[in-house]
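The next block holds one structure in the form of structure tokens; read it before the comments.
Yeah, one chain of the complex is gone here, protein chain that is, but the others are all in their spots.
For subunit A:
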């Protein structure tokens, strides 16, 4: 992984099918269709090789983007939990009240 740190290998990788892949793959496909439209070619039937290549490039980039996104969120969670663990005085346990103790008596006005 070039741009993703080594730490990211410890978390499970995203599936081949993931949201970013679908989005960027669709964007690549639409780019190919847009190019067809600009050049007055039938949008779906022309340049299938171009559609396939651009969709593939989008899917590939989406996979790595999802991997990086998962790493960022995992790092954030790890840092947050570590901070909570090291500063317990800032996170006191709140005493839990039941609803019966909070709720005021009900005096209907009809």
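Please note the rule applied: a contact is a pair of C-beta atoms (placed from the backbone, for glycine too) under 8 Å apart; a residue touches a chain by one contact, two chains touch by 3 or more; residues count from 1.
Everything that follows uses one rule, which is that contacts and distances are computed from a predicted model.
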Identity of the absent chain, which is to be given by its UniProt protein name, from "NADH dehydrogenase [ubiquinone] 1 subunit C1, mitochondrial", "BHLH domain-containing protein", "Mago nashi-like protein" or "Proteasome subunit beta": "NADH dehydrogenase [ubiquinone] 1 subunit C1, mitochondrial"
Absent-chain contact - pick from A:19, A:41 or A:81: A:41
Touch criterion as defined above, residue of A:22, A:37, A:53 or A:80 at the omitted chain: A:53
Interface residues of subunit A (partner: the chain not displayed): 9-13, 16, 39, 41, 46, 49-50, 52-53, 56-57, 59-60, 63, 67
